[in-house]
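Some chains omitted; the rest stay in position.
Labels A, B and C are assigned to the chains in the order they are written; within every chain, residues are numbered from 1.
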Amino acid sequence: MTLLKRLWPAMLGLVALLGLWQGLVVATGVPGYVLPSPLAVVQALATHHQLLWHHTGITVIEIVAGLLIGCLSGLLTALALARFHGLRRTLLPILLISQAIPLFALAPILMLWLGYGMTAKIVMATLIIYFPVASTCYDGLRQTPQGWLDLAQTLGADRRRRLLRIQLPAALPALASGMRMAASAAPIGAVIGEWVGSSQGLGYLMLNANARMQVDLMFAALLILVTFGVALYFAMDALMRHLMPWHEDRTGTQG
Amino acid sequence: LALLLVLSGPALAAEERNGTDTPDSLKVMLDWYTNPTHAPLVIAKQRGLFQDHGLDVELISPADPSVPPKLVAAGKIDLALSYQPQLHLQVDQGLPLVRVGTLVATPLNATLVRADSGIESMADLAGKRIGYSVGGVEEVLLNTMLEHNGVAPENVEMVNVNFALTPALIGEKVDAITGAFRNFELAQMAQEGVEGRAFYIEEEGVPTYDELIFVANRDTLDAHRAAYARFMAAIGEATAWIINHPEEGWEAFKAYDPALDTPVNRKAWENTLPRFALRPAALDGQRYEAFEAFLLERGQIKAKSPLSRLAVDLNRP
Amino acid sequence: MTSLGFSLAQARLAFAGQWLFDGLTVEFAPGSWTGLLGRSGSGKSSLLRMIADLPLPDTHELTLTTDDARPLTGRLAWMAQQDQLLPWRTVVDNVLLGPALRGRPSPADRQRAFSLLDDVGLADKARDWPKTLSGGQRQRVALARTLFEDAPVVLMDEPFSAVDAITRLELHELAARLLAGRTVILVTHDPLEALRLSDRILILAGQPATLSDFDVPPGQRPRALEAPDMLRLQPRLVARLHAPLTAGSQA
């Protein structure tokens, strides 16, 4: 129910966006092969629903798996970085460098190693999520108020427990911020993976449709993808709030 | 003769084994998403021609045409569809690739303009902006055509528009596009209500070549020679059948994937049929030597490779 | 549990190149309660941090010797000037932070935590979030957390500053009872509190600061407020805080 309540502003936004879009199409008279009208897209959605449904299934699996693995490994990396001095010196720059590499450049190599099955796509989605999560989590873990660290020290906490019971919960708000962002980026990762090599999934469908100038079909796939991304964002948001019952959120009350 | 026996021995053995036993499985990567230029492959699969030749063929589409040759070179897949001009560059860069068959035996590549643009010949392109999709040789081919028509290459502006060739032209973001496929992009333009005009590359000073070819890994070729030969035979049969039965062919083609059933594909189907190689395995060695020489002269490759490194005729060991 | 005394030697601390104190030497007898007084900013909290081996930004040095010659680590409870409650743990879980950081709290631990919360008058808040507590209630949770540790050495930095007079007296009794036999250093700004609870009063004052003794009334801790000694000594202690270097000797 709260999820539903959380989702309604997104719905409103969606409607607003659709309105904007239709307005744009009408106002600029942009041809359909550049930007189809929402109506055309909805029509395509209806006509090709079977096709879309099939490819959506594939992509959803990739996204969800990528999101899970990406968030988890990002979190673990951040924890490891916060835990071990040595890692910070070497792993952090490597991480950074890997983040700065356009994934597209690596895609053929990944495909060579992982084949063109679902694994490669999950790896791509994972990679695109991994860095933002690792980076924001690590930033969050670093900013624990000194007083709590002092307390942990006098209470005889070892590094592991200090990390897990003090730094990690203290970093949850920052972490939530990173995860929310990652959730909405996950579909992009999967799609990039599909673009590089696949014969299934929404990304494949989009490129394929684009190559055939079936722009309405492409936008229908895009619409599904975006809806999924937004839904993931809100799901992640709800999850994060659930994990932080103590956390005051001032979205609603403050001007 | 002894050598010949040794070479054909394993192939023969394989042939016999396959007649009764499990088929050879081949992974074949197309150059791009499935489209009418792939008709013989699709039809051969649809009509079971590969099975008839003891082959179990898997067709895979990439999104980036530069990937399939790499995968073949790396031994990840058996055969890939590629383009003859690219083959020369790839071999020059040391990739162990060799042409083993031809799918489309003429260039499809063309320079397109809008029919209403007032550009009547390539010579009118001086001072214009030309869009292309980076393929490696687009620039040199265009430059050759321009020079052939007395236009200095510096006088045109080339812009990479990636895969948005048709929209860029229709939307008049560029005055011409090059590297477009004459069988496809023209149909696409017509679909959007814009009539196009094509300048054919082989008529504008560029040596003719095979647009779509099958490449295999040179290092492992011998082990698969027989299977590849049978593959080409199946392609040849499929091509012949399509030409004999164009309408049935279209029906079978679109049944492969419902998404293929579009008006543009229907039109492109007709445009493509005459261009399929009727003897896919046959090799016109002169073409390869001439194009190699052309690229060398244009400074696109570092050294001239012998024909045997570029292409083989599977049926003439 | 046997009481554990310790001594400091050559304690020195500087911030931004200025010596707060230099060469402090002092002994804390096993089981004794020391009231540490001094002007605001004289370095009391910093001294406790040094004893607890907590990081400080600038130059600091300290030689700490315990009676049994083993390090203090793990045998010390520190109650900071700020309550440092963790917002993501309920009140009782904040009290149980020590065992949670060293392993897993046992049911017996939980029971003790509840009973300590009862002692500090917060039994009904045990399962609430810290953000719903008043200032004095937060301080009492921090106190309960410190008492829970049951450590032989206890450092308390103004532990009763935010509670009302009545509660304060009750907490004095509680602390005296639960920390009997512990070596306690109690930083406070309330002279009466120091007189009531200390076996010994140390005043940190001067530039750089030195420690000087102030004589406490005789008798058992916690001393009754109405005892004549207390009322007599309080103004004298306040006077000493005014001009600490004219009287008293280096501890």
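Criterion: a residue touches a chain if its C-beta (ideal position, glycine included) is under 8 Å from a C-beta of that chain, and two chains touch if they have at least 3 such contacts.
None of the values given here were measured: they were computed from a predicted structure.
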*Whole-complex copy numbers (one chain of each kind is displayed here)*: A x2, B x1, C x2
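Just so it is clear, only the chains that are shown with their structure count from here on.
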*Where the contacts of subunit A and subunit C overlap, which chains show up?*
none
*Among the chains, which one keeps its Cα centre farthest from the Cα centre of subunit A?*
C
_I'd like the most central chain, judged by C-alpha centroids against the all-protein C-alpha centroid._
A
*Any idea how many Å lie between the Cα centroids of subunit A and subunit C?*
49
*Whole-Å distance, subunit B centre to subunit C centre, using C-alpha means?*
84
*Gap in Å, rounded to a whole number, between the CA centres of subunit B and subunit A*: 38
*Which subunit B residues reach two or more other chains?*
none
*Where in subunit A do residues touch two or more other chains at once?*
none
*Which residues of subunit A touch subunit C in their complex?*
146-148, 150-158, 161-162, 165-166, 169-170, 172, 244-248
_Help me check something: in the complex, which residues belonging to subunit C touch subunit A?_
49, 52-55, 73-74, 76-78, 80, 82, 84, 86-88, 97-98, 100-102, 129-131, 149
*Mind pulling up the subunit A residues that touch subunit B in the complex?*
31, 33-34, 48, 51, 108, 111-112, 115-116, 194-199, 204-205, 207-214, 217
